[in-house]
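Okay, so here's the structure we're looking at.
Note that one protein chain is taken out, while the other chains of the complex remain in position.
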Amino acid sequence: MSSTKERREELASKYFNCSLRERAVFEAGIKLGTIYHQFVGTPICTANVEILERAIEDGVKVQPFVKDVKVTIDRSALRKKRDEFDYQTLTGGMLEVVLIIQIGNVRAVAEMRYINELHYPLMYVREIIDL
Amino acid sequence: MSSTKERREELASKYFNCSLRERAVFEAGIKLGTIYHQFVGTPICTANVEILERAIEDGVKVQPFVKDVKVTIDRSALRKKRDEFDYQTLTGGMLEVVLIIQIGNVRAVAEMRYINELHYPLMYVREIIDL
Amino acid sequence: MSSTKERREELASKYFNCSLRERAVFEAGIKLGTIYHQFVGTPICTANVEILERAIEDGVKVQPFVKDVKVTIDRSALRKKRDEFDYQTLTGGMLEVVLIIQIGNVRAVAEMRYINELHYPLMYVREIIDL
Partner (left out) sequence: MSSTKERREELASKYFNCSLRERAVFEAGIKLGTIYHQFVGTPICTANVEILERAIEDGVKVQPFVKDVKVTIDRSALRKKRDEFDYQTLTGGMLEVVLIIQIGNVRAVAEMRYINELHYPLMYVREIIDL
C-alpha cells in the first residue's frame, strides 16, 4: 500500500461518523443505486446481453471497496431481434446483482433482484461478516 | 398505517440480515448513488438550475424511507447562456446533497459534496441517531 | 447577436455536410435521444410527475436550437404512493414529447410517443417547415 493511498484513505475516513460495518453497507447501497440508475434504459437484446453484464460488473469494480460483483440480466425477458424496431431497454426488474464490499476486516454482501411477492426489484443486505 | 403497507414492510424486512442502523445507511447509499448516476449528464445552465435541484429532490423523496433531502448545484460552475452552444451538463463535482433517512427510530444523515483535499465528490455518513 | 455567438455558430457549421433541413432533424433526434436516455429510470409517482415534466422540458430548452418542447408523462400509469415501497421509475412508454427545432428559417417538428399498433415508443418527424 503506497503512502499516497494511505493518506487519501485517512483523509476520506475522517468524514465518516459510523462503524466499519455501517460504512460497508453504505458503500454497498451506493453501488446498487449506481447500477440501477446508470444502466436502466440501455438498449438491449439477446445479442448484447453478455457484454452489458460484463460492462456493468467492470464499471462497478472500479469503484471503491468492491471485492466482487456478479450481474445477471434475465434472458427470459429478452428475445432475438426480428426486425429493425425489435429491441428493448434494460429495466430494473431484469437485473440480478450480488455484490461484495470489503472495508478493513468487514465484508458486506448485498443483493438486488426482482421479488415476486413484492412485485418490485428489492435491494437488500444479505450478510455482514467480521473476518 | 394500512395493513397492506405493514405487510409489504414485513415482507421486505425479512430479506435484510442487519441492524436498523445498518439498513438506514444502506438506504442512504442507494439514494446518493441514484442522484449521481441518474442526473449527471443532464443539460444545465443558469436558467434551469433551480428546477433541476427541485426535480432531483422530489425524485429522491418518492423513494423509500427518505425523511428529507436538500440538493444544491454549485452556481459558480455555471454561466448565463450566451449562444446556442453555451450549455453544460451536470457533473458530480457540482452536486451538494444532504440526505436524511429514517427507518423506525433510527435516523441517518448522509452527504455528498466535492472535497477539495481529495479532489473528488465524496459520499459519506455524517451521523446516525437513535431517536 | 453577439460576434462571439456568430463566430461559434460559424465554426460549428463548417463541420456539417448537409442541408439546413437535414441539420434541423438531426438536432431533433439528438434531443429525443437525450430525453429518453437521461431521464428513463428516474423515480416517479403522482407527487413529482409535474416537476419532472418541467425539469425535462427545461433541460431540453438549454440545448441548441430548441424553439419549444412539451413533455407529458402518462398519469394513467402512475398511482398515489400507498407505502414506502410504492414508487415506480420512468419508462419510455410513459413519455409523450412534442419538440420544435429551429435553425435559420427551417423549423422541424418531431415527436415521441407510445404507439399502440407498434407496441413501443416511436420517435418520428412530424413536419419540416421552410418559414
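Read from first to last, the chains carry the letters A, B and C; within each, the first residue is number 1.
The definition used in the following text is that contacts are C-beta pairs under 8 Å (C-beta built on N, C-alpha and C of every residue); 3 or more make two chains touch, one makes a residue touch a chain.
For clarity, every value in this text was computed on a predicted model and none was experimentally measured.
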Residues from subunit B at the interface with the omitted partner, ascending: 36-37, 40-41, 85, 89, 91-92, 118, 120
Residues in subunit A touching the chain absent from view: 2, 4-5, 8-9, 12, 34, 38, 41-45, 47-48, 51-52, 54-55, 58-65, 81-87
Positions on subunit C contacted by the hidden chain, ascending: 8, 11-12, 15-18, 21-23, 25-34, 36-38, 110, 115, 117-118, 122-128
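In this section, only the chains that are shown with their structure count from here on.
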Cα-centroid distance, subunit B relative to subunit C, in whole angstrom: 25
Subunit A and subunit B: spacing of chain centres that average the CA atoms, whole Å: 17
Residues of subunit C whose C-beta touches two or more other chains: 41, 85
